[in-house]
Each structure stands twice: as C-alpha cells, then as structure tokens.
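Before we start, here is the structure in question, set down as structure tokens.
Omission of a single protein chain aside, the complex is shown with its protein chains in their original locations.
What follows is subunit A.
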Amino acid sequence: MPEEGMEDNKGREERPKWNNKAEYLLTCIGFAVGVGNVWRFPYLCQIYGGGAFLIPYLIALVFQGLPLLYLELAIGQRLRMGSIGVWNSISPYLGGVGVASMVVSFCVSLFYNTIVAWVLWYLFNSFQDPLPWSQCPLNHNNTGYVKECVESTPVNYFWYRQTLNITPNMETSGSLQWWLVVSLATAWSIIYICFIRGIETIGKAVYVTATFPYLVLTIFLVRALTLPGSSEGLIYLFTPDWEILKNPQVWLDAATQIFFSLSVAFGGLISFSSYNSQKNNCERDAVLVGVINSATSIYASIPIFAILGFKAHTNYVTCLNGNILALTNEFDISDMNITVENYEQWFDSLNGTHPSRVSDLNLKTCDLQTFLDQSASGTGLAFIVFTEAVISMPGSQVWAVLFFIMLFSLGLSSMFGNLEGILTPLHDLKLVPKWMPNELFTAIICLVLFLMALIFCLGSGNYWLEIFNSYVGSVPFLIIAFFEIIAVAYIYGIGRFSDDLEFMTGHRPNIFWKVCWLVISPLMLFVVLVAYVAVQAQTHPTYAAWNPDYVNFPDTEVLPYPDWVFAICVLLSSVPVISIPLVAIYRLICCMSGRHSKGSLHNDPNPYVNEGYVVES
C-alpha cells in the first residue's frame, strides 16, 4: 500500500518496498504454505495410495504450478501494480480478471479467518488441566455425563457442541455464539495489527509466522517417532499403491491440490511482487517458493501420520482392553492374566469352551487397520482426530498449545496474502479518499470483513463455511487462472513477456517455460476445470449434519442442500467470475461508442514504468 506523503496525494506516490529479499520470500512462502499443507495433503496422500500420489502431485507442480507462479510474480514485478491495475494494463478487456481476483480474495478472507478464529479458541482452551475435550461434562443433576457426549466422544462433543454449538440442519440458523464472536474479533485484531503499516509490519511478522511452523513440525516429528504405533502410521502412509494411478480422480485431485496450495489467482502474489524492484530474479523466486511449498507438504505429513498411527494404536489397545476386562470379569480369571499379547489364545480357548457366554458379552472386533483407515482432513483432522491423539500423549497441554500455535501461524501468514489481494487493488483503483490515512482504511476493511464473517458464528455457521470453502474456493480460481494464462500468453504476447523477463532477470525464459505457458498449462487448467465441474455436477450436493436426534447418531446425517441454499452456492461460484465478461462487454461498448484513451492508469510520469523507453523487438 502506498505510504502517505505529507501533503495530499494527488496521484501515484512512490511504492513501498520490501526491507530485504528475505522478507519478500518469507511472505510469499507463508502465503503459499497454509493450513492445507498440514491437513489436506497428508489426507490425499493417504487415500490415494501413499507414495504413489507423489507422482501426479509433482507432475502437476512442474507443469502447472510453477509456470503459473512464475507468471504471477513476473507480471506483478514488471507492472508494479495490484491485480486490478496489472490486468487493466495487460488488456483493458480483461480487467475483469483483476476484479474477480479481488472478489474471490474477499470471500476467502471471510471464511479463512473464521478457521483461524477456531484455532484461537482451541488455543485459549489448551491452557487448562485437564484439557476440556478429554472428558465429558456432567449433566444438570450431576447424576451422569451429558447424553450427547456419552453417545459420541468427548472430543466430538467439545467440537460440535461446546465450540460450534451446531444446529441439526442448515435451515435452523441458531444464534450468535458469543465465544466465537470473541475469538473472531481477536483474529481480526491480530490481522489488523500486522497490517497497520502495510508491508513494513507484515515483513516483520512473517519472520515469526513463516518459520515457526517448521520448528513445531520438527518438534512433533521427533516426539512422534518415539511414540508407540508411529511406525505403523508411517508405513500406512507411504506404502505406494501403484494401481491407484489408473484412477483419473487421483490426477484431478493432485492438480487441484497443487493449484490451491500455491495460492495463485488470489492476486496476493501479484501485490507482493509489485513491491519489488524490477531488477529481481523472479524466476528463481518462483521455483524456490513452489519447491518449498511442496517440500513442506511432504515434510508435514510425516509427523501428522506418525501421530495418527500412535492414535490408531492407542484406540486399538483401548478396544482390546475393554474386551479383556469383559472376559476377565465374566470368567473370574485372575487379574491381568489376559494381556494384549495373549488375548487371541485366551479368546479362542474361552470361545471353544463357553461360546454362548462369550457371544453374550458382545465383544468388539478390534482391528488396527480399521483404526488406521479412520482418516480425516480439514477441520476434522485438526479439531477431532489430532486433539484426541494429543490427550493420550504425556504432557498434553504442551503439545496442544504447540499444535494450535502452529496452525495459527500457518493461517495468519496465508491471511496476509488474502487481505493483500483486497487492499492493493482498492488502492490502485483509487477508491480510497485522499483524506483517509491508510491505517483507517485498513481498519474499515477489517471491520467490514469481521461483521460479514459473523454469519459463520451462528449455530449453522460450519455448514455455511463448508459451502464457501467448496464453491468459492474452487471453481472461480480455476477460471481466473485460466484467463490469466491466456491473457499473458496470447493477448499480451509471449514475445513481449519474454522481453520483460529478460529486462528483469537478465535472460530470456527457456523453452520449458514458453511451452508451458503457451500449451501445457492452459490445457491442463482447462481439463482440470471441466473435469472438476463435471464431477461436481454428477452428484447432487449434500452435507453432513450433526444431529443428536438422528437414528444412527453419532454418525453424521447426510442431508441434501435446500433449494435456496443451492441457489446461493451457484451464485457464489459464478458472481466472482461474472466480472470477467462484464468488464469485457463494458469496454467493448465504450470503445465502440467513443474513442477514449486506452485506460491508462499512469497519467503522471513514473520513473519506473516509462513506456517511452520500452524496447520493441
């Protein structure tokens, strides 16, 4: 964001710049590395045949992720504007791409910071002994535990009832949960304090938020490898199942995962690189950010799965111990004669001699594989599965605090990019009144976002968040990225772009980049987009509702979306990208109705982009 000069600024001021290269790189890495690297990639790895998933993932990174990343960083650095300004400069007809980026960043900021607020809530609650999700609370007359908690688990109860206070379906909105409002206010306040002086304060904040997660992941790795059952979890994760590569769904998910993981098409990366000087090797930056992002995903999955293996092992032992106790009590066998090791022999002998009594006991079947198969991604992984694992670890409070601070750092550094994708274009559009200082403008935007995000603090908030996540955070990005590549490769021209890159990095892009930008990446994006929409359209959209009165409780009840909600879903997918055709039509009409100058944003001489000196090849 431009710094305030002393007098009223009538036009462009000097653009702020990064204090040093490290701040810029850490900010980009922090933006790309988010909670998805921790809770989405390991899940995909697990369900798609472990080590075999890395193949489609790395192919998607090299042929789709890195070219897009390089492209965004390059145009931001060259044109030195936010997303709206950049696309207006490249082609006025495609100015809508920038507006779409901004709208999408706005919608994503709404729900992403709510997730950060949930993480904060869990973090605040981790400073207690015992942890509140480790035991059920008593009911009113202290005669027993709360029924809902007993039927499910204390961890589920804490998440669905004491955190979300979730309603049984989407039509019931419930009321505002004040503790969530408080957590959300804290999250937005922390974002605001990091954004107060623009990239000056962000640059300081990312020294912590971008590096701390790696420290915590390493600590967890060391701890997890010493826990029993961790090796089973790791073997389960990395055992490759090569057959899975024949399933096209795997390739689709790999492409979408790399795409959303790198946070392209948000506009944030363009904004960040626009604060660089033009003579910066953005090729190296792009490759570095892309590789580090993927490496982080792989590195994060190791402690996650070691801990999930430990959890499965603990559940298995608990299940067995329940059976052992039942057998011991029924047959009056001496205490601790049946152990986990000799359980099988005892069971067989007892079942042989007294089969009816044994079957009356209703012993559970305990299978380690079943427990390992209980995978989860997203909020389910962090707030249900992982919290359950943490209870069984000695010193649970420390691990819980570390884990949630790590998630908070990851979410915060991603929010920087999201918010930057909103603020910079607004500044470039000159929508900020001159008298308003930047701090006030940022505060107003944060306040507006906070108030709009209160919808996620209702009883049905989680359902709405899932909708936003699935419909805003998916198809619009694919469409925007597709238009980005087409705009630069075909409308701006690959020749002109190569000249710009030569000016910035000192050498022309090699054949690999050119082929990717011209053919491979647009093709891949198009195929992924069509396939994604086709897959979504096949199934009637449903959602999983937490209903204590459901027959099969604690299983979630699968309900279809009501019609009005489905209409909102369609709106969420289409409204952000509708600006692309709208702006194109508007400009066409303007162009045809009267000759007006080609929307140049720089009316004032700017020593950095003086087009009188463009080298024409």
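Following the convention adopted for this analysis, contacts are C-beta pairs under 8 Å (C-beta built on N, C-alpha and C of every residue); 3 or more make two chains touch, one makes a residue touch a chain; residues count from 1.
Methods note: contacts and distances are computed from a predicted model.
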| item | value |
| --- | --- |
| Chain not present in the shown complex, as UniProt names it (candidates "Collectrin-like isoform X2", "Pescadillo homolog", "Cornichon family member 1" or "EF-hand domain-containing protein") | "Collectrin-like isoform X2" |
| Option touching the unshown chain, where A:K147, A:K279, A:H354 or A:R508 are the choices | A:K279 |
| Hidden partner chain, touching residue among A:G51, A:P137, A:P228 or A:G322 | A:P137 |
| Touching the absent chain when the full complex is considered, from A:L58, A:I190, A:A376 or A:I494 | A:I190 |
| Touching residues on subunit A - with respect to the absent chain | 4-11, 13-14, 17-21, 120-121, 123-125, 127-128, 137-138, 142-145, 179, 182-183, 185-186, 189-190, 192-193, 196-197, 201, 276-277, 279-280, 328-329, 332-336, 437, 439, 604-607, 610 |
